[in-house]
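Read the structure below first, then the notes.
Missing here is one protein chain; the remaining ones are kept as they sit in the complex.
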């Protein structure tokens, strides 16, 4: 998996604090922007987020390039609807010699791994043969979930909070959890005050909502 | 493919017409509802839609049960973000003895079809074996795009207009196009005045926006 | 204020339970629908909501006719973006002899009330005069926030959960709080199992997130 933060709103924390301040001020925006010092910004953001006032977070967006992930992952990812996606098309792009993701549980067991590689080789061969007989967009019905895909996606910070609360959880499926942790690490580098508040409820509130499925890291609420 | 309209807003066209009328009237809602006769309703809806005023369409929703479709289709379908989905989980539900979709181009060519069935049998066997060695949620990385899935989805009529304009087009991928045509046929039974306006731009405006990829059914704009 | 539930998805709780069940079942939708008995439905919905799995709630929608509310309220209401609105237009509909909302704090104080009525009479007169001189859509710049408006709005149940959590709170502004309580009472009549779970966090989780602004009904988290 390769995750890069390829673009984001400049000075993201300053913008969030400015937008939040505007709601409760009679001053103009340029004045608020000019006067926003780092200390006030930090206090304001921490206050906002401790009270769950997340709407100013929507003003800042983060664009990620994601490669080396499976279509298991992409199918889950695009279920997050408050986000924008551009994904490599299996309909138009040839998958001759496709790459594929190997789950750690499989790579850790020789017997499973051999069977897996063998299967992928069979599929690759069958895909190439079918491409001779039928349109590529139909040959791809053979391709496995494991098939590597690439995406560019853009989330605003509020939607990222939701994403991290669900997908950084120990109960999330391992591949998308790995992605979520990577994405969170990247945005913490550029907006640490904000994203230190982001994560599953065991980290942010000290309680778990997973009921009897809990990993036990925090007590159930 | 099996598509059923399992639920929808009662008297959908009357509700759309009432909401639209409210915007330009000083009368109350109950009065407008009581006075709405079929002739006025029809004229009002046709006027609205000819002018592209689609917002009153959002008040009515349609819920479909969709079965016998591939994960090629479901991955495309859930890209329509103004809609709600519940999909059978490959993570939690055993795919032992899975069903799979066969593209018409493949079923029409014996050589291709034999190769396809053979591959599916190999995958089924490998999936079952892997399930003994690793968690089911990892074994599924082997499963093909063709694997059958089931969904319940709900769209409002405005989002359906967008869906039909894109997916009833001859250029759409055959499987999702088949679904879109089925869904349109179902909603036309219960809201004919509205959904007679829904379809690709060649049908609704007499022009095509697909440029050099056009099927030629209508001239390019 | 007059709030009516003018339309909603038939058998809403059965649909939610069916959609939720589908995710974890290899059975078909018609079979699940046919087998869904009231006891199972209730248990399933309570389990879902106790774990915060709200997505199946999106399949059911509720349409309200709202009259006798101010434009203070409507401006706040339409900030809830996951919902659909049709509102009486001040641009196109004449506001000669407009009705207006009186806040309880004003109706409870004679001096304030007299001043308020006096002002409204002045505005009404000035609006009528301006309508003779300039387009109605410009005369309306004079009209007060108190001016009565009417709307039809449609929310899905998940969006209603969010709305009720924010607007049934004692800290919410009195007019929209009154609306939220009315709307909740209406939907509790037709989907009691679901909407018994809906409300501010003091009711649903026994904690308050309003920090130092808390009304004190539940301890801060």
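Letters A, B and C mark the chains as written, and numbering starts fresh at 1 in each.
One rule holds in what follows: a residue touches a chain if its C-beta (ideal position, glycine included) is under 8 Å from a C-beta of that chain, and two chains touch if they have at least 3 such contacts.
Please read all numbers here as calculations on a predicted model, not as lab measurements.
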item	value
Residue among A:33, A:102 or A:207 touching the omitted chain	A:33
Touching residue (missing chain; options C:3, C:32, C:93 or C:146)	C:146
Missing-chain contacts mapped onto chain B	47, 50-52, 205, 209-211, 213, 221
Chain not shown, touching residues in chain C	70-72, 74-75, 78-79, 81-82, 85, 90-91, 100-103, 105-106, 109, 111-112, 115-116, 118-119, 122-123, 126, 129-130, 133-135, 137-138, 140-146, 173
Touching residues on chain A - with respect to the absent chain	2, 4, 6-11, 15, 18-20, 22-26, 28-30, 33, 55-56, 58-59, 61, 63, 65, 67, 84-89, 92-94, 150-152, 154, 156
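Keep this in mind: only the chains that are shown with their structure count from here on.
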item	value
Copies chain C and chain B - interface residue numbers shared by over half, same or different	same
Centroid spacing, where centroids are CA-atom means, of chain A and chain C in whole angstrom	32
Junction residues of chain A - those touching two or more other chains	none
